[in-house]
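Quick one: the structure is below, questions incoming.
Only one protein chain is missing from this complex, and each of the others stays in its spot.
Our next item is chain A:
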Amino acid sequence: MLSRAIRRSFASPLRRNAFVPAGRPAFRMVTTDAASSHADKEAVPKEDDKPFEVRLSDESFETYELDPPPYTLSTTKAELKQMYYDMVAVRRMEMAADRLYKEKKIRGFCHLSTGQEAVAVGIEHAIEKTDHLITAYRCHGFALMRGGTVKSIIGELLGRRGGIAYGKGGSMHMFAPGFYGGNGIVGAQVPVGAGIAFAMKYNQKDAVTLALYGDGASNQGQVFEAFNMAKLWNLPVVFGCENNKYGMGTAASRSSALTDYYKRGQYIPGLKINGMDVLAVKAAVQYGKEWCREGKGPLVYEYVTYRYGGHSMSDPGTTYRTREEIQRMRSTNDPIAGLKQKLLDWGVVSEEELKAIDKEARSNVDAEVAEAEEMPIPDPTGKVLFEDIYVRGSEPEFMRGRIPEENFYYTEADMGNEQTPIART
């Protein structure tokens, strides 16, 4: 592969790969080192918005039938700080959800993305609001990055009227500009994502769609059906497998005959990405966006990442993996700690500035979480229960309640106007 041909001579001094299986040549592996990028301290400008170059580790990508993205990324101090802020905010929000769940204020399912922040944040920094994203049920981070507020997301988890889906969707169903939600059915969002890309092509819009799924979902038949149609019709979609090593409690190697998820597209070029390094994610997605813009059709990405917590809140996450493994990932591959180290090494921020960003992110999130907790629950009335089953103004005459006396007649209530479809940008 070309990626190997132009491999750089220097080896990452910080290479700490937790996933090198014995007997496999290390040079073929993508690192999960979050602090593997490099920039010359002297080259970092003083100005916040002046671009400078960061060199990605030569172990950031592996390719399948594809030339690798450039190993250099142009960024600014402001962007790096924003990325750091975003990752801290996502984690803080997930930790708040964790607490609220344990306090029994959040009901049902709650899937946290702690450890996977670099994927959501890296993607957002590579695409525009006019681009589209759809993912599975681990969706809080994406909802926040696409423009949802902490207050509305936590409010939704708490089942409040002011939640992002007015308390109707819960943890897995959130919509924001350019964000078509979490989907609770494993793998179902992949053909739907291809359909969003289909609509962009149909409308001759210059937008890319990212359709994300987990390593667990990657074995679903409809994922391959979506691959086929996307290639057949040359759709501008970047499929993305967030490989966090476990589909619920089943290790990738126990569920997948081929664990190289970026090669699963067969006839679609693929790219495996260090999903713990927010800069590598950004570089890869930028490249994918350009690829689609040039009309070259779909790509299959694999973001190698790791989930610190269990599959959901009911899973302690320790029966199918060792505590040591989790601990090792947390202490050596953490995306936030990795970027933090780089920002300090490169002199992008001082220790104090960084602490200030940390503090700002945390206090902003905490304040919004507190506001969310104060939000009222939906009125337990027929009007609220039955609203929005159908588009307003197109409802049937009535919907049936548990007993005929509870039937809700739309004609007798003012349901208000049709709402704006928020995801369509």
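In this section, contacts are C-beta pairs under 8 Å (C-beta built on N, C-alpha and C of every residue); 3 or more make two chains touch, one makes a residue touch a chain; residues count from 1.
Here is the rule we use: contacts and distances are computed from a predicted model.
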item	value
Hidden chain of the complex, named as in its UniProt record, picked from "2-methoxy-6-polyprenyl-1,4-benzoquinol methylase, mitochondrial", "Actin-related protein 2/3 complex subunit 5", "Fanconi anemia group C protein homolog" or "Pyruvate dehydrogenase E1 component subunit beta"	"Pyruvate dehydrogenase E1 component subunit beta"
Hidden partner chain, touching residue among A:Ile185, A:Leu258 or A:Ala356	A:Ile185
Contact with the hidden chain (one of A:Ala96, A:Met145, A:Leu158 or A:Met200)	A:Met200
Residue in contact with the excluded chain [from A:Gln222, A:Ser312 or A:Asn364]	A:Gln222
Chain A, residues in touch with the chain not shown (by the definition above)	132, 134, 163-169, 173, 175, 180-181, 183-185, 188-200, 202-203, 221-222, 225-226, 228-229, 232, 387-392, 394, 396-399, 404, 418-424
